[in-house]
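Take this structure first; my questions come after.
Only a single protein chain was left out; the remaining protein chains are all shown in position.
And now, subunit A:
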């Protein structure tokens, strides 16, 4: 319990430090937000008026405090460029990105766990070598290329799925899924290939462990020893890697959202950068950082559930 509290405190402190870093970075960037908002032809008075309107003339510490307390209440402020509130935009796009990333990770694990286990069991046989080879190829293919190839085959070629766009689930599950499947697949295939290699080596490692021999000495066959005693042990290194890969996946999603024209955080981020909408960029970056840290926290907690040694050491 104490360990949990200490881990949560650590999380809160890290998020706070990240918010300071993100805010500071945006201030260091060249260009004045008010200048941008006022437009190219604005006079110095226009700029000063806008600065006052948005409170940009106040000390930085006050501006930061404002931004932070706003965020704590779920309010990211109003864009200087569009004049629209940022919160709904962030809230809508975060859903798209989270659905994309989490389904991709689940699918990747559904691919990697059985394939990696089979590849480990068949080590030294031809099918095992084929599986290892395939995962090798998968690792080498970038996300966006996988996306384009999938579009060419399943969308342009076979016409099974739409090549781009997004449909929210409330407008029909069928449409939602058919829009989702290609972007998720292009992230998951590559991720699955990477994880397959980790699962394979984790299972190989476990198969050499003394306690699997003990399990067989108790009267289990090799297969049942692996299933009962091996897989949960093998899950520990795989969870570690999957946690690190989630961050990679989030970055991959930014690209894939562009390829498939999805209204996710990646697309919004690119648009905000193009519009020099600094406050929106700041909000999206902060949310992305928060997501990565939160996912790490979840992985850590999962770890303590899986491994009693971590539970006691912490």
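Some points to look at:
Following the convention adopted for this analysis, contacts are C-beta pairs under 8 Å (C-beta built on N, C-alpha and C of every residue); 3 or more make two chains touch, one makes a residue touch a chain; residues count from 1.
Rule of thumb we're sticking to: contacts and distances are computed from a predicted model.
From the set "ATP-binding cassette domain-containing protein", "Propanediol/glycerol family dehydratase large subunit", "ABC-2 family transporter protein" or "Oligopeptide transport system permease protein OppB (TC 3.A.1.5.1)", the protein name that UniProt assigns to the chain left out of the figure is "Oligopeptide transport system permease protein OppB (TC 3.A.1.5.1)".
Touch with the chain omitted from the figure is made, among A:14, A:63, A:95 or A:222, by A:222.
Checked against the full complex, the candidates A:27, A:164 or A:214 give a single residue touching the omitted chain, namely A:214. The omitted chain makes contact with subunit A at the following residues, 2-3, 6, 9-10, 209-211, 213-222, 229, 232-233, 306-309, 312-314.
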